[in-house]
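Here the complex is missing a single protein chain, while all its other protein chains stay put.
The chains carry the letters A and B, assigned in the order they are written, with residues numbered from 1 in each.
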Amino acid sequence: MKRILVAGEKIISAPEHRIVLEAKGYQLLLMHDLHSAVSLILEDPPDMLIMEKTFGEDKAPLALLNAVKGCLQKTNIPVILIVDDKQALAGLDWQQYAVDDFLVRPFAPEVLRARIRLAEARMIRVFDNNPLSRLPGNTSILRAIQKAIDSDESHGVCYIDIDNFKPYNDRYGFSQGDDVILMVARIAVNVIDELAREGSFVGHVGGDDFVFIVKEEKVKPVCERILANFEIVRNMFIPAEDLKAGCYVEKDRQGRETVFGLLSLSIAVVMTGAHHFIHYGEVSTLASEVKHFVKKKEGSNYMIDRRSQV
Amino acid sequence: MQQILSMQAAEGMVLGKDVLTSDGRTLCGKGTSLTTTIIERIRKMDISYITVEGHPVLVEGEKTLEQELRDIEKRFSRVKHVPPLRYIKKKIMQRKVAGRKTP
Partner (left out) sequence: MEDTRQSQFRKALREVKNLPTLPGIIAKLTRMAENPDTTTEQMGKVISKDHILAAKLLKLVNSAFYGFPQKISSLNSAIILLGFNVIKSLIISSSIFELMESQDVELWEHSLGCAVVCSVLANRLGVSDPEEVSTAGLIHDIGKVAIKMELRQEFETLRQMVHDRQIPMIEAEKELLGIDHAEVGGWLAKSWNLPAKLVEPIACHHNPLEAKDEQLCASIIHFSDILIRGLGYGHGDDVWVPPLSKTAWQLLNLTPQDLDEILEEVEEKLWDVKGFSLEIQAELESGMTT
């Protein structure tokens, strides 16, 4: 980790602070206003953000935080919040200030340095994130499903599967396949971010399988929007001739030449409220059954398990 | 047709296009003759611009029809030898004249 965006006038106050950090190989980028800080984050994201709670005007610190934490590709960038006095900590809503660590002024440069190194180490340790999509992996997913089961509210546990993904990979290569996975990840996250921010979760099981959890009433709008957005973006990932033909010929898992349709999405939904689930395993078992049916349908579809639809 | 501020609307003007509310519903249809009641309603809905037939409002600094037509001639002056563009120029001028008339 090398580049640190420092947002605030007084953080690296004395030259010794600077020298200590730079000697250890960190490049400090000092920004004094929101505009330049956000520009940097957008165009050339740093490896870490150290931010003063009193940075810029008014809502600037939250806007800056959002620029980092609000984007899939950047949630792994650690953020350290610098606070002027202990009193300020009492009222802080950590849900709002989704930072990774904080420091109360005054502090010695060695302390700052240690916290920076701790933040770096923690990022590697804590996340079981998928390296491609940056989304949480299996452990986090199972935990999230259990949480949904145990909750009083009914949630939809939704499994996304990309249809005809293997022939796509065979035809265009793994790199292209990876691009498609990334595309689906972003579509899912952005839709859920916009339509169902509260109480939702998005995870990447691996390969072309994703899981997301939203409240029951959000299942329909979210699924519909994900499918609609996919239809729009998908065509950028398929060459013109194949798009026109609407299909292509590739070898299936048994090695036989088969005609395959173009990429589509299948979403299998299980509602926690309609069943008496005890263990997350039961959810995935039921979801497999639903998946079997929804994948059979042509094109992109979502399907809720029948018992949930009473 | 002319786009005017709802403030400039006056009785007798005819709507050239539907007036829509901010959520897309039609408040008044195209072809409606404006009365004081209708104008009040439009202003109450916070709609700033409407389109009316003809060219009833004289905007300061706005060009006359003759000036507009001369401008079009000038614009196309260097492509007189290109048949499709001659056709387009003719059409544009025709439409400009028609647009200024009130039906």
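The rule we apply is simple: a residue touches a chain if its C-beta (ideal position, glycine included) is under 8 Å from a C-beta of that chain, and two chains touch if they have at least 3 such contacts.
Computed from a predicted structure; not experimentally measured.
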| item | value |
| --- | --- |
| Selected from B:A10, B:L65 or B:V82 as touching the chain missing from the view | B:V82 |
| Touching residues on chain A - with respect to the absent chain | 34-36, 38-39, 41-43, 45, 63, 66-67, 70-73, 179, 182-183, 186-187, 189-190, 193-194, 229, 232-233, 235-237, 240, 243-244 |
| Residues of chain B (touch criterion as defined above) contacting the omitted chain | 1, 3, 17, 48-49, 51, 71-72, 74-79, 82, 84-85, 87-89, 91-92, 95 |
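Keep this in mind: only the chains that are shown with their structure count from here on.
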| item | value |
| --- | --- |
| Inter-chain centre distance, chain A versus chain B - centres from mean C-alpha coordinates, in Å | 49 |
